[in-house]
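One chain of protein is taken out of this complex; the other chains stay put.
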Amino acid sequence: MGRLKTVWHRLGSPRWFFEISGPWAIGATAIGLTGIVVGLAWGLAIAPPDYLQGNSFRIMYLHVPAAILSESCYILMGLAGAVLLIWRMKLADMVVAAAAPIGAVFCVVALLTGAIWGRPTWGTWWVWDARTTSMLVLLFLYFGVMALRQAVPREETAGRAAAILAVVGMVDIPIIKYSVDWWLTLHQTSTFKLTSAPSMPAEMYLPLLVSVLGFYAFFFGVLLFGVGNEVLVRERRTQWVNDLVRSRQP
Amino acid sequence: MSFASWHDFLYMGGHYPFVWSAYAIGVLGIVVTLLRPLRARRRFFAEQGQRLRRQTSLESGNAERVDASRSS
Partner (left out) sequence: MTAAALDRAPSIGRAFTAQLQRDLTIAFRSRSELINPLMFYVMGISMFPLGVGPGAERLSEIAPGVLWVLALLSTLLSLDALFRRDFDDGTLEQLVLNVDPLFVGVLAKVLAHWLVIGLPLTLLSPLAALMLFLPGAAVPTLVLTLLLGTPILSLLGAVGAALTVGLKRGGLLLTLIILPLYVPVLILGAGAVTAVIDGVDPSAQLAWLAVILALMLTLTPFAAALALRVGLE
């Protein structure tokens, strides 16, 4: 417990974070990429084709991790926003800033791959089902946070405003999901489920697990690096950053 | 291996446009997510390096002028 408290206090210094995070970022990204490559290759080539969907189900190995991560990323962003607002930890602001574009990209990938997957499976490019609709709304939420951050001129104010919006969005996400589910039971004649059967044979499930874990590690690594960038930008007028810049000059 | 040959693999039982375009998008997303921060950091160091160089040359320029005005 004491160890955790020390880390928490240390996190108050963006500089400490920057100096610590480098190797972690590289390591996590490397592990992540390995996991992704292994998982995708496994899912593409080795897993057996699905009885109903044929080979297009392999898109799942991309779509599901991207979808899971875009949601986890938003929750992380919302929690970081709460930390910023409650404890005024500057680093939390940098996490929000770094996480938003990553989550948004994953969200777009999830939507596009979902649409492509839908075409051979259900015959249409777009389907308003629970997952796709809430994913679309999630993209709008991401966009709002990024747009608000951009629009406010003062850095610190922009960070706090974006944090408020991220927290409000995070609280709203369960409400949105429930209402979208409702909306569907009201309107849909047939309900689509993207993971066809909850009991997937191990040969299909394992590469998915590897892929998801790989994506998580990759996300973590890239996020750490991105937060490091934000630290540099925010602290660009300090002595330690200037020294660092000078040391990197050709 | 669930495919008999490379050709079968690429053909994906007829679903090749879907599978491969989806994977292209996914890989693109991963690459973009990886490269954006790397490029941003490189750009940061380049821009800040320039700014610092300009600053020191301004300062040394001022120092020269101060010296010159002092000696005159």
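Just so it is clear, A and B label the chains in written order, and each chain counts residues from 1 on its own.
The working rule: a contact is a pair of C-beta atoms (placed from the backbone, for glycine too) under 8 Å apart; a residue touches a chain by one contact, two chains touch by 3 or more.
Just so it is clear, the model here is predicted, and its values are computed rather than measured.
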- Message: What shown chains come into contact with the chain that's not displayed?
- Response: A
- Item | Option touching the unshown chain, where A:W8, A:F143, A:Y205 or A:W240 are the choices | A:F143
- Using the touch definition up top, pick the residue from A:K90, A:R119, A:R160 or A:R234 that touches the left-out chain. A:R160
- Note on the structure: The one of A:I20, A:V37, A:L85 or A:L206 in touch with the missing chain is A:L85
- Among A:G35, A:G78, A:G169 or A:P207, which residue is in touch with the absent chain? A:G169
- Query: Residue-wise, where is chain A in contact with the chain that is not depicted?
  - Reply: 85, 137-138, 140-141, 143-144, 147-148, 151-152, 157, 160-161, 164-165, 167-169, 171-172, 175-176, 178-180, 182-183, 186-187
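The definition used in the following text is that only the chains that are shown with their structure count from here on.
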- Note on the structure: Whole-angstrom distance, CA centroid of chain A to CA centroid of chain B, is 20
- Message: Help me check something: in the complex, which residues belonging to chain A touch chain B?
- Response: 29, 33, 36, 40, 44-49, 54-56, 58-59, 62-63, 66, 98, 101-102, 105-106, 108-109, 112-113, 116-117, 119-120, 218, 222, 225-226, 228-229, 232-233, 236, 241-242, 245-246, 248-249
- Message: With touch defined as at the start, can you tell me which chain B residues reach chain A in the complex?
- Response: 1-3, 9, 12-15, 18-19, 21-23, 25-26, 29-30, 32-34, 36-38, 40-41, 44-45, 48-49, 52-53
